[in-house]
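The complex appears here minus one protein chain, its other protein chains still in place.
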Amino acid sequence: MRLFNRIWSRTFAYVVLLGFTAFFVVPVIWLLLSPTKTDHELVVGNPFAIGTLHNLSHAIHVMFTFEDYALLNWLKNSAIYSFGGILIALAFSIPAGYGLAHTQFIGRRTLLGVTLFVMIMPATALVLPLFLEANAVHAVGTPWSVILPFSFFPFGVYLAYIFYSSSVPKDLLAAARIDGCNEWNVFRRVALPLARPIIALVTFFAFVANWNNFFLPFVMLPNSTNYPLPVGLQDLLAATPAFNPGQGGQVPIYRPELAIATIVAMAPVLIVFLFAQRSLVSGMLAGASKE
Amino acid sequence: MQSVVPKRTSAPLGATDSLNPKLRRKQRNGVAGYAFVSGYFVLLVLFGVLPAVYAITLAFTSTGGHFVGLSNFVKTGEDFRFLPAFEHVGEYLLIWLGSLFVIVVGLALMLHSISRRVSSAFRFIFYLPGALAGAASVLVWLFMLDPTVSPWREFLSLFGFKNLGQTILPGHLPIIFAIIAFWAGAGGWIVVTYGALNNIPNELIEAAELDGAGAIQTALRVKLPLIKKWVTFMLILAFAAGTQLFVEPQLVGEASLGLISPTWSPNELAYYFAFQDNNFNYAAAISVDLLVIGLLCAAVLVFRTKLFEVE
Partner (left out) sequence: MSSPITKKYWRRPIRPRLRASVIAVVASSMAIATFGIAGGASATSKPKPKPTITVWVDSTRVPQVKAYEKAHPTVKISMVIYNGNANGSGVLQSKIALDNRVHGGWPDIVFSEENNDAASLASPQFNYPAVLSNGTVSKPILNGYAAGTLAGCTVNGKVYCLRNDLAQNLLFYNSALMTQFGYTVPTTWQGWQTLGEQVATQHPGYIVGSVGDNWDDDIYLWPSECHVNDVVRTDTIDINANDPNCTRATQLIDPLVKDGAVTTDSVFSSTFTTAYNDKILMMVGPAWYGQYLFPGIVPKGDLAVADPLSWGSGPTYTGEVGGGLWFMSSHISGTTKSLAASVLTWLSTSYGSQGISPGYPAYVADETQWIAAQQASGLYSNEIAPVFAKAATEVWQGWSPVPWSTDSVFGSTVVTGLNSGSTMSSQLAGFASQLADFAQSDGYTVVTSP
């Protein structure tokens, strides 16, 4: 009976998982196949038809050379802003999460509350004051106007906090303290090594948040040469006939080329995800890793 | 490679050793805590608190800088687009939150019950759409929603839609946006929830199975309560994100060449006031409305689940 239950629940799980797989992946498959077709084929042909390599190389060529290799430039900018933001964010979020979870100090709960408050505040409202701050120190238009706000990552602090407070038992740290470690060493030698999964998680989410952020770079960067991918893509959409029929006619960017740009914007996120996944599932203490 | 840890025989979570006086003294040491959070604190003030205070001040002042009490709130509340926008988002939230919670937790539990390699592959697939940022996914949704070219066209034709315009009729929008938001957002939450499940000690699960609990019972009675903090956090953020819906109506509006009102959601209305009318005070008033709603939900959840407490 137990075996039957097991098989039944496993099968059910797989059916459901495969169903959702179709839901999530069909548009992505469509997207990956699009650059191999011509714009006309996209409209009249079968969505899952596979086109030609010739179309693909044409689309890649046109997209990358557009506006003097603007796509590569946006890619470079996105990388700089994202990684710059992550490095600083990690350096401050992980210790903060640990401190909130495993040390007692006055204002601990207030800090948690204020962080949550700021996270819930609509970003549209924060953009103007951030712009004014950056302008006050003449940073508008520089990478720092984007990197420094990116390094403020309250979501990461919360992830670290919840991880440390639910999954790292006080006893372990207590044992270290009994052995004579001071607080910093308790963190560095006990808590930090255990946090590999959460560091991977925070890195990943920080990367995605920075990589996909549109509004902040849009406001801070007036010059198109500084744009990261989301802002560049927005401009691109307005330049192409697909979304701007009357005015965009001069620019030979049609939907297959747009698909290339979309894939270029997606790919780094997925690569980082693959790397982060490996750390994410390395389980944690008390032998919880599944095999 | 995980370090070896002392064996234990009872569940470590929630255990307290505060009977040891030496420990208690150390734990009451408040200074170390400040050190750990100080760097983050500076960033929080610079990029969180100061802008938030500024924005809230804007909500209570006029364009000239004079204090006007609740006038901005009244004026925006009377605007002809205000009520429809909140109605829209209300419908959206019902669909979005419900499906997010049930499906994300359900899928994470199912992933947790199968082998790790396979679940790794599934998680990657579920995450794929999350890599598409707002502007990038406009193209995808232009095609997905158009019954002439969509891979889902058989499904769309079941509803009798003949063109893109019919798919995105006003009555359908809350569902469509919920689907898009779910498609793009679920993957990330599944990853977090799965990670949370993975942190549950194996012994607890084995103990439950030994006691005769089936898969569903183990899931509901053992696993779910242990990831309570994560799920609460997810609900708070999903609620706030839901009320602050912005990207999906924008991108479907763009994909359809302008058939959707640019102020469909309250957040879009705030943006419109700020940047189309150059009235940052009205925008701030609406943002404060959204903030208050999000905080209420957060407060309820935080206090009910004791999110801020560490045992």
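The first chain written gets the first letter, and so on, giving A and B; residue counts start at 1 in each chain.
By our rule, contacts are C-beta pairs under 8 Å (C-beta built on N, C-alpha and C of every residue); 3 or more make two chains touch, one makes a residue touch a chain.
Quick caveat, the model's predicted, so the values are computed rather than measured.
From the options B:Ser119, B:Thr218 or B:Asn279, the residue with contact to the chain not on display is B:Asn279.
Looking at A:Val44, A:Leu72 or A:Ile106, the residue that reaches the missing chain in the full complex is A:Val44.
The missing chain, though absent from the display, is touched by one residue of A:Ile7, A:Leu72 or A:Val137; that residue is A:Val137.
Across the interface with the omitted chain, chain B contributes residues 1, 3-6, 31-32, 34-36, 38-39, 41-42, 46, 79-81, 143, 146-149, 162-166, 169-170, 254, 256-262, 272, 274-280.
Think of the hidden chain as still there; on chain A it touches residues 40, 42-44, 67, 88, 91-92, 95, 128, 131-132, 134-135, 137-142, 144-145, 148, 175-176, 179, 181-185, 187-190, 193, 218-219, 222-224, 234-235, 237-239, 241-251.
Definition applied: only the chains that are shown with their structure count from here on.
The distance from the centre of chain A to the centre of chain B, each centre being the mean of the chain's C-alpha atoms, comes to 14 Å. If you check the complex, the residues on chain A that touch chain B are 5-6, 9-10, 13-14, 16-17, 20-21, 23-31, 42-43, 47-48, 91-93, 95-96, 98-106, 108-109, 111-126, 128-130, 132-133, 148-149, 151-152, 154-155, 157-159, 162-163, 165-167, 169-172, 174-175, 177-178, 182-184, 187, 193-194, 197, 201, 204-205, 208, 211-212, 214, 229-230, 233-234, 237, 242-243, 245, 255, 258-259, 261-262, 265-267, 269-270, 273-274, 277, 280-291. Contacts from chain B toward chain A in the complex involve residues 2-3, 5-6, 8, 12-13, 15-17, 20, 22-23, 26-37, 39-41, 43-44, 46-52, 54-55, 58, 103, 106-107, 110-114, 116, 120, 122-140, 142-144, 148-153, 183, 186-188, 191-192, 195-196, 198-203, 214-216, 226-227, 229-230, 233, 236-237, 240, 244, 246, 254-255, 257, 267, 270-271, 274, 280, 283-284, 287-288, 290-291, 294-295, 298, 302, 308, 310-311.
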